[in-house]
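Written out below as structure tokens is the structure these notes cover.
With one protein chain held back, the other chains of the complex are shown just where they sit.
Right, chain A next:
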């Protein structure tokens, strides 16, 4: 029963791994941006009077993780092919397939993100571990928190895919990907802590952020890695993440079924 999903997944992974030169260029760009963000944070931290809620070393590690796992955490990582399927009416072919469309697209998107991250994250991570003192990546203090990081990052990845599925579903209704994608991703990325880490935001903003699902995808796993969150916090967070994940998938599936029932394919 799982077989078609697994083969779509494999196909997409090997497809994504073809673009090695593009990935290399991407790594260079992400390095540059990483350095730039760190220099800005460093300047802010240089003359601070009180104790900020995150140390500079934590912010630096956070930034590098963000750069390395960009493909896991940004919402705008999109598949134009799927958009074209919807707007051009070729969705009809997809509907003919015997496997569920939600699951199929889900693994497609998941595989794309994994392939892109596999190419990019390891070179970046390895290099930044060996960077000189203030700029380097600080490894977690013990192995358990590293395992917790991997678990939370993975559930976060599943969450981001189910969130981006909602964007694709919204295109069934609006027929134009640009608008909904932009609005959703701009705010999503901000609430996920990609512009500045969530602990550095003012308290009222943090309260808004913690109600929304976005921060579970990036901010939470990264703070588990840096040790900003304790292990018990990480474990309870993992449970909440899973609840969100189940909820998001349920909503996505329901919305997809509704959208597909109303769909009209106009030949051509």
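As a working rule, a contact is a pair of C-beta atoms (placed from the backbone, for glycine too) under 8 Å apart; a residue touches a chain by one contact, two chains touch by 3 or more; residues count from 1.
Definition applied: contacts and distances are computed from a predicted model.
J.: So one subunit is absent here. Using its UniProt record, which name fits best from "Tryptophan synthase beta chain", "Diguanylate cyclase", "ATP-binding cassette domain-containing protein" or "ABC transporter permease"?
T.: Record says "ABC transporter permease".
J.: Of A:182, A:212, A:235 or A:250, which one is in contact with the hidden chain?
T.: Of the candidates A:182, A:212, A:235 or A:250, A:182 is in touch with the missing chain.
J.: Using the definition of touch stated at the top, determine which of A:52, A:89, A:103 or A:123 touches the missing chain.
T.: A:52
J.: Using the touch definition from the top, which of A:166, A:205 or A:260 touches the missing chain?
T.: A:205
J.: Residues on chain A that touch the omitted chain in the whole complex?
T.: Contact residues on chain A toward the absent chain are 22, 25-26, 28-29, 32-33, 35-36, 39-40, 43-49, 52, 176, 178-179, 182-183, 186-187, 189-190, 195-196, 200-202, 205.
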